[in-house]
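Supplied in structure tokens, the structure appears directly below.
Only a single protein chain was left out; the remaining protein chains are all shown in position.
Chains here go by letter, A and B, matching the order in which they are written, and residues are numbered from 1 within each.
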Amino acid sequence: MDSRLITAVQVVVGVPAVLIAYVWLTERLLAATSNRWQRRVRPWLWLAPALGFLGFFLVYPTIRTIMRSMYGKNELKQEFVGLDNYRWFFTNSDALGSLLNNVLWLVFFTAFTVGIGLLVAVLVDRVRYEALAKSIIFLPLAISMVAAGVIWKFMYDYKPPGSTQTGTVNALIGTLGLGPVGWLQSPGFRLSTFALIAVMVWMWTGFAMVIISAALKGIDPELLEAARVDGASEWQVFRRVTLPLLGPTLAVVSTTMIITSLKMFDIVYTLTSGNYDTEVVANLMIKQMFTFGDFGRASAVAVVLLLAIVPIMAFNIRKFRTQESIR
Amino acid sequence: MTAVATPKASGTARAGARRPARPRRRLALHLAVVALMVLWAVPTVGLLVSSFRPQSELSTSGWWTAFAPPYHFTMDNYRDVFQQSGIGEAFVNSLFIAIPATIIPLFVAAFAAYAFSWMEFPGRDLLFVVVVGLLVVPLQTTLIPVLKLFAEWGLTGQFLSVWLAHTGYGLPFAVYLLRNFMGSLPRAVFESAYMDGASHVTAFFRLAVPMSVPAFAALAIFQFLFVWNDLLVALIYIGLANSDNLPMTAAIANLVNSLGGGWYLLGAAAFVSMALPLGVFFLLQRYFVRGIVGGAVKG
Partner (left out) sequence: MNPWLRRMVPVAVLALAATGCSTGDGSSSDDTDLKGKTVNVIGTWGGDEQAAFLKMVEPWEQQTGAKVKYTGTRDINTVLTTGVASGVLPDLAGLPGPGQMAEYAKAGKLLPLDDVLDIDTYRADTAPALVELGKTEGKIHGVFIKAAIKGLIWYNPKVYDYGANPPKTWADLTTQAKANQGKAKNIWCLGLESGAASGWPATDWIEDLVLRTAGPEVYVKWYEGKVKWSDPAIRRAFQMYVDEVVANGYGGGKTAVATNFGNAGDPLFASPAGCQFLHQASFITGFSQFKSHKAGTDYNFMPFPDIDPQYSGAVEGAGDLFGMFKDTPAAKSLMKYLVTAQAQDIWVKAGGALSANKNAASYPDDVSKRSAEILANAKTFVFDASDSMPTAMNDAFWKATVALTNGSKNIDQVLGDLDNAQKDAYES
């Protein structure tokens, strides 16, 4: 059709071919070397393409971010300010408020996406309309953020008491004689933050479900059958056999969801813009960077995010070690 | 050796997973599943109905009133979306961007995940955790340094720039998921293969890859979705230099004017842009069945 198509085909066929050729070729070269040498070098050859991409797109910019976080706002005459940007973050009430919100996000977003994702994966495994059910839960993930913003503005829409409610949620609770509630405009009890968490749970449960379901299908049915033959109830089978086998997968999904919750900003940006005590750390960073043009502070916020995952990663190391020893 | 790698039909395994339960239990199960389905579908259905309603009624009455007379439905919103200048071209661009940007990271990640799972080397766990930790790097902090280098190499405005970028951004999760999946495959299978003299290349292509098909399918879906719905990366690496190559997300965002007028078209646009990823999901559904992994292990 045109040159773009040719390039695309070249890439789609070419890149895998090049990668396979690369591994095959390095194997041939390694074959000429000693066994010990092979063991030592081979992993790095296999890792090299990935590490190259990661180094260029993520590690190199991150090192720059860390350095930039110690310089002032002005791009032209950058002056070293030491830890001033961090001091700003930890003394600013908005920033600290956003940190609290991120804790709420981390706990509730992760718990609900993983919990409901697991529930759905296990339940639909037993019904005949599994494909349909999974597709419905998965659907929101395919919706772009902009469209999700429109959907949930409709869902949470608020009209003054006494007039017709056009928002789905307020109309629904209206039939029970309650409301209307300004879901996205209520700082009290951080209601609006929870309303935003609900939106993202709606979007991301499908993600957790797909991965958990894939792992569930990987469990050898004979194991479950053996437990049932031994007289275990369905609940016991789930608790004693299924859940432990899903353990590593649940850890992966939870870690991913925790990191997603830390980086969450677009729903806040589109629906409340951080008003009504809904500000989150990532939104603060984006605003400092692109709206206020303060790369120093923005970088400091990014570094805080990086540090926040250290404990989670430590947990992951421990988990791998145990996985290693039992498999 | 070959018998080990052949996935088995899933029919018998599937039947074995289910056993007759008490009818009341079955009812509760169906109720729970249906309730979740309804809960999850309502927002989307609302948008779907709204996308067929005229703009003047959207802000004055709820979407459910559309089902009562007078029935005011219109195709205008869809017509306007399709008339948006360059939307067809943008759709083609989206495909050009999304397909390579899905395939490349899958391959790159597979090799790395295998190395992390089945090769021994010093510092392995630490390196792996660093790779996963990169998940938390906000994409926005990488734009400026990367764009600077892209500009020096003359890549801005070209598809290649976003293919590479999405590969880089998608890798931490891809490696994480695949490593977890490959790492949980039974050690005995691999060890007996190595005993039989299989090299790592053989083990990778004959064992690790076929047994990880569900993980690959899941990854392909996610990566495709993220790329398909991405606006920021495309806008920065392509939009600044060459608007002709922008994907559909950019065309859709441009349905709305600078003050937010025209937002009612976004509903229709969402369904237009969702169609393809959902098709991909349906297509890959068949890889999420019991037996692919189990069959391989048992053989």
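What to note about this one:
What we mean here is this: a contact is a pair of C-beta atoms (placed from the backbone, for glycine too) under 8 Å apart; a residue touches a chain by one contact, two chains touch by 3 or more.
Here the structure is a predicted model, which means the values were calculated and not measured.
Within the set B:L95, B:I144 or B:V272, the residue that contacts the chain not displayed is B:I144. Looking at B:T74, B:S192 or B:N242, the residue that reaches the missing chain in the full complex is B:N242. Only one residue in the set A:W105, A:W152 or A:Y276 touches the chain that does not appear here, and it is A:Y276. For chain A, the residues touching the absent chain in the complete assembly are 73-76, 149, 153, 157-160, 163, 182, 184-185, 187, 269-270, 272-276, 286-287, 289-295. By the touch criterion stated above, the residues of chain B touching the omitted chain are 55-56, 59-60, 85, 140, 143-145, 147-148, 150-151, 156, 232, 235-236, 239-244, 246, 250, 253-262, 265.
Operating definition for what follows: only the chains that are shown with their structure count from here on.
Chain A and chain B, compared by their mean Cα positions, are separated by 13 Å. Only residues 4-5, 7-8, 11-12, 15-16, 19, 23-24, 27, 39-40, 42-44, 46-47, 49-51, 53-54, 56-62, 64-65, 116, 119-120, 123-127, 129, 131-147, 150-152, 154-155, 164-168, 171, 202, 205, 207, 210-211, 213-215, 217-222, 224-225, 228, 234, 248-249, 251-252, 255-256, 259, 262-263, 282, 285-286, 289-290, 298-299, 302, 305-306, 308-310, 313, 316-317, 320-321, 323-324, 327 of chain A touch chain B when the two sit together in their complex. Only residues 13-14, 16-19, 21, 29-30, 32-33, 36-37, 40-44, 46-47, 50, 59-64, 96, 99-100, 103-105, 107-109, 111-112, 114-116, 119-121, 124-129, 131-138, 140-142, 144-146, 149, 159-160, 163-165, 167-169, 171-173, 175-177, 180-181, 183-184, 186-187, 199-201, 204, 214-215, 217-218, 221-222, 225, 229, 231, 249, 252-253, 263, 266-267, 269-270, 273-274, 277-278, 281-282, 285, 288-294, 297-298 of chain B touch chain A when the two sit together in their complex.
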